[in-house]
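Left out: one protein chain. Kept in place: all the others.
Let's look at subunit A:
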Amino acid sequence: MDRLQMRAMLRDMLRARAFEEAAAQGYAQGQIAGFLHLYPGEEAVAVGVLHAAEPGDYVVSTYREHVHALVRGIPAQEIMAELHGKITGVSKGMGGSMHLFDASRRFLGGYAIVGETFPIALGAAYAVAYRRLPEAVICFFGDGAVNQGTFHESLNMAALWKLPILFVCENNHYQIGTEIHRHSAITEVYKRACGYGIPAEKVDGMDVLAVHAAARKALERVRSGDGPQFLELETYRYRGHSMADPASYRPNVELNAYQANDPIAAAIHEAESAYPSADAMAAVGADCISHFCDHCCQEGHLDKAEITRLRQEVQAEVDDAVRFAQQSAEPDMQDAWSVFHHNRRYEVLMETAP
């Protein structure tokens, strides 16, 4: 991986974190209402997978999708405006936080009913396969979603018809307050895909390089007509399920352990490793040193100053997005009706056949 790409991934992870923290702040201040499901802790998943995707690929996501949208290239302004319910939002203020859609960027939407992303992805992939295009459909979902019937139904059809789907399970171990051992008989999610003959792999979702490598490989197979592929990415959300959830069901030690392994900190650590200080070298074990050394030789270099610059850059972008959202106009009822009738004018519906 070259220096620019590594820098771009780190930049997106920092953007994602800054965006979500700004959203949390907007919610706390009463500027944003409704359910707000945030992504901190899981950045390596979206960034690793979507940096491996091509612009021609399609993305289907859940209600926890701000970061997927952001990394996919939807401007922060338009996402933030949607969270604020403004007409300048990517869904014109009609969808909200859980329903970001952007046809031009092939972002097929955020879905709030758990288990809906599977059939949508299935249909999109069917259309792609039908047209014999070298495109892939990337389908995101949580560990809780794999117990919905649509998961099993869709995996079977995807495998049966060799549809071009990359299934990406964001396994953060929780279905709101229910831990995975209490909601799934098989807790290694990737094994379920094996039951449908879909090649599946479990990858450390806190390690953006590992995620990226696995996604790239899987997407290559999808595009070359090998049929669906499946990745289980083990990750963790630092916050509650949504802003309304204090997450008191999770032991603190668990949160602390994952935070110690923060994907952004880890990515920075990797990025910085081109010039480890003498202290840093001394502080880590032999394996890590050799790992760092290999890494430094093969990969590019970033230094602390550049990372600080990146942080400032993304913060400025997010601040601008918040300003934009706050200053944008609200839609009125006429906007709602015209969106509703956009592709289905009443006069047309009532026309009689010739």
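Basically, a contact is a pair of C-beta atoms (placed from the backbone, for glycine too) under 8 Å apart; a residue touches a chain by one contact, two chains touch by 3 or more; residues count from 1.
In this text, contacts and distances are computed from a predicted model.
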item	value
The complex's invisible chain, by UniProt name, from "ABC transporter ATP-binding protein", "Alpha-ketoacid dehydrogenase subunit beta", "Cytochrome bc1 complex Rieske iron-sulfur subunit" or "Respiratory nitrate reductase, gamma subunit"	"Alpha-ketoacid dehydrogenase subunit beta"
Among A:Q5, A:Q25 or A:T178, the residue in touch with the chain that has been omitted	A:T178
Residue among A:G26, A:G48 or A:G144 that touches the chain left out of view	A:G144
Candidate in contact with the missing chain, chosen from A:G34, A:G73 or A:G225	A:G34
Contact set of subunit A toward the excluded chain (per top definition)	33-35, 82, 85-86, 91, 93-99, 111-115, 144-145, 147-149, 175-178, 182-184, 249, 330-333, 336-337, 340
